[in-house]
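Written below as structure tokens is the structure these notes are about.
Omission of a single protein chain aside, the complex is shown with its protein chains in their original locations.
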Amino acid sequence: MASDYSDILEKAYQRTKALNDEGKLATYIPELANVDPDMFGIHMTTTEGLELGNGNYLEKFSLQSIVKVLTLTLAYKILGEKIWGRVGVEPSGTKFDSLILLETNHGIPRNPFENSGAIVICDILISNLNDANKDFLAFVRELSNLPDLNYSEKIASSEKAGGYRNVAMCNFIKSFGNIENDPTEVLDFYFNICSLEMNCQQLAQTFTFLANGGRKLSDQKEIISPSQSKRINALMLTCGFYDESGEFAFKVGLPGKSGVGGGIVALYPHNYAIAVWSPKLNPKGNSYKGMKFLEELTTYSELTIF
Amino acid sequence: MASDYSDILEKAYQRTKALNDEGKLATYIPELANVDPDMFGIHMTTTEGLELGNGNYLEKFSLQSIVKVLTLTLAYKILGEKIWGRVGVEPSGTKFDSLILLETNHGIPRNPFENSGAIVICDILISNLNDANKDFLAFVRELSNLPDLNYSEKIASSEKAGGYRNVAMCNFIKSFGNIENDPTEVLDFYFNICSLEMNCQQLAQTFTFLANGGRKLSDQKEIISPSQSKRINALMLTCGFYDESGEFAFKVGLPGKSGVGGGIVALYPHNYAIAVWSPKLNPKGNSYKGMKFLEELTTYSELTIF
Amino acid sequence: MASDYSDILEKAYQRTKALNDEGKLATYIPELANVDPDMFGIHMTTTEGLELGNGNYLEKFSLQSIVKVLTLTLAYKILGEKIWGRVGVEPSGTKFDSLILLETNHGIPRNPFENSGAIVICDILISNLNDANKDFLAFVRELSNLPDLNYSEKIASSEKAGGYRNVAMCNFIKSFGNIENDPTEVLDFYFNICSLEMNCQQLAQTFTFLANGGRKLSDQKEIISPSQSKRINALMLTCGFYDESGEFAFKVGLPGKSGVGGGIVALYPHNYAIAVWSPKLNPKGNSYKGMKFLEELTTYSELTIF
Partner (left out) sequence: MASDYSDILEKAYQRTKALNDEGKLATYIPELANVDPDMFGIHMTTTEGLELGNGNYLEKFSLQSIVKVLTLTLAYKILGEKIWGRVGVEPSGTKFDSLILLETNHGIPRNPFENSGAIVICDILISNLNDANKDFLAFVRELSNLPDLNYSEKIASSEKAGGYRNVAMCNFIKSFGNIENDPTEVLDFYFNICSLEMNCQQLAQTFTFLANGGRKLSDQKEIISPSQSKRINALMLTCGFYDESGEFAFKVGLPGKSGVGGGIVALYPHNYAIAVWSPKLNPKGNSYKGMKFLEELTTYSELTIF
């Protein structure tokens, strides 16, 4: 199987690399617009320990919304099922920063991966941790075996400077009573978590716990229960790609999560986690080449969850 | 494994049977309100040929929306990928008969399983078959090995009599140009397909082709390609349960499709198809006990696609 | 005053005539697309009996939505205030044929002038008259002193042929229970009333009762009470121009009603009714030159209700 994956990855990598990149750099976070648009890297970590990387897989990039899986993981670990009283588990059918459904649903976000839901998860962590910024960072450091991982102040302040839509969203939810803490504190934490940076290798390795029944691969320590792990995977499948989640399930057939930094992480449960990065985004806000690469990958491998 | 499934099914069946049924009979199709509300049956057919039934699994019920998977299968088989120019692949985030997103999307339904999308699929079949009513029936008869299967005139006319919402929807889509045929003809066909009846055993057996890479189990004949089969499964997972699709993926973790007749069919690819029937529906329009049973099943078996 | 009006009308007429007409002919009713696009006529009838016409004011045109004021008048006369249980009195804030608010409001149209509301008024007339088609025609014939007035079969069938959006709307309302009769019968009547034709002179004369406290000008017979007359005027001001009602109140400052045939009728209570016709429509579906002319008129006269 190892050599199989190696061949398939190589083929999918080369085919995608050759594509004309029709995507565009994210512009609403000014700092992200400074990234080299031609970066393209991939890395797969299998549950059997195989590591396969290609292209710019050792270059760091901004995780952005990908981190929302990790904040959810920590909040779910702490609160258990009662977390779902604060945020739903349904796809939204609208753009990632829409306020319309939030109004209809009286301040309960549709799911923990749209911006509004991720903001509510941040509020939950602040209420349940001593020092959310410090404690969440410690959690990710341990999960990723990256003791030097830090928030990027430059990215966080760049997003903060123009984040009027997120300020609107957080205050809107607060007006419905579904934010407990001060909106400014919640948003500062939110901008911090989104600013974390990893390279493809680190990202794939970090997410292997979700391909491994909730256990960290390196030491088999249980991060969350197998059932919680399955449920987070289900959420990634139905809600991981904003208004393109159905398309991703349809064409790629794996649970995954994208970020406007151009990264995507996807999982084949019991088999592997894979990270891909290419900064130019399609009109739905997902990495253009990242989506194409994963589509090629599962077309060649014929291995999807369906 | 055979005995495993048998024990698990028995346990899940007994536990669900003992539950207080909080659902309510569908009332908007008068004929459906005449069904014995206490019916409860299950049947599993594995890809290895094992057949396991329990309760009222040999009683026929109205398939209703479950059939939309079969109309989609036939239309997809005929048109291939160009079918997606007429209907999307995204979950809708709204109730199954909402017209709001249809207006926003200029008459392109979000997916082939919400009513509007299924109506467009019916229109496609009328345009591409000699006699849609006859030819679709022949297709399902062969797929199910049920040569005597017929539309239920009683159910079809009962739905037709009160189907103002569907008339509205079909004409609304026509006003955007996404219906080619006469709305009355399209709706007559639509009400016919929804009126098909099977029992749990027949339903599970019919759907095994989707757990078998697109091949009919009894003779391994290819109905659709493996890739098409995966994609239909992906659509069932993201869109098969109206506004409760995320919840089903989250709690059950299998592709599936429900109908207001109280039936649900679900699949574990490469393993089995399972049908469950209990007529009383939860507030989202899905079988109350059907949902509970499948949740029990995958909790005990610990086997889901995630 | 008579000569004043004469000068003002002449000035406003000439200025508007000289304008480049940026409007476009309505195309969704095929028969309306055959009209000479350069027609432009105006006619004022004052409550003191003065008659002032200019341009093509003796050419007939299709009244379309303008007639909705007359169906409302008859229904209001018959039912009194209980009519407002079936239809609201609020502007809609959306396009004239939107179904979104109708869904939010559970089938109660926002007001009697948007298509959905006018359809409900037609349903009310069918339920409350022996023969709605005949009786409504008789009502308008008497009101207008036009004993030979007839529905235009050509226009009615032209609209019917492509009226899928209206079929959708009527069935949608029926699904909420706010249509009592058969949707086909209601729509046939609706298409009939919209097909009435008058010239500017006839239209202005017909509407003088609303500038005359509810009394027909020629014989002072009470059609509706003064209070009802005021209320219909208020509705024309807030809801008479679809999504441009605020703009019309703002720029023209008179109650009025437009139709996609390019006609507009407006009233200065206690003073005059005025009709203007020019078939090319602005993007909101109102006569381009008609709107401009009325704006010029009230700018020169400095006489508005505000």
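A, B and C are the chain letters, set down in written order, and residue numbers restart from 1 in every chain.
Everything that follows uses one rule, which is that a contact is a pair of C-beta atoms (placed from the backbone, for glycine too) under 8 Å apart; a residue touches a chain by one contact, two chains touch by 3 or more.
These figures come from a predicted structure and were not determined experimentally.
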- Note on the structure: Among the displayed chains, the hidden one touches A, C
- Of the residues C:S65, C:S245 or C:S278, which one touches the chain left out of the display? C:S245
- Residue among C:K68, C:R86, C:R110 or C:K216 touching the omitted chain: C:R110
- Message: Of the residues A:Q14, A:T27, A:N150 or A:S175, I need the one that contacts the missing chain.
- Response: A:S175
- Note on the structure: Touch rule applied to chain C and the missing chain gives residues 88-94, 101, 110-111, 226-227, 229-231, 233-235, 237-239, 243-247, 249-251, 253, 255, 269, 299, 302, 304-306
- Spell out, residue by residue, where the missing chain touches chain A. 98-100, 103, 164-165, 167-172, 174-175, 183
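We adopt the following convention: only the chains that are shown with their structure count from here on.
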- So that we know how the chains sit together, what is the shape of their touch graph: line, ring, star, complete or other? line
- Message: If you average the CA coordinates per chain, which chain's centre is most distant from that of chain B?
- Response: C
- When the C-alpha atoms of chain B and chain C are each averaged to a single point, how far apart are the two points in Å? 47
- Message: Suppose each chain is reduced to the average of its Cα coordinates; what separation in Å results between chain A and chain B?
- Response: 32
- Scan chain A for residues touching two or more other chains and write them down. none
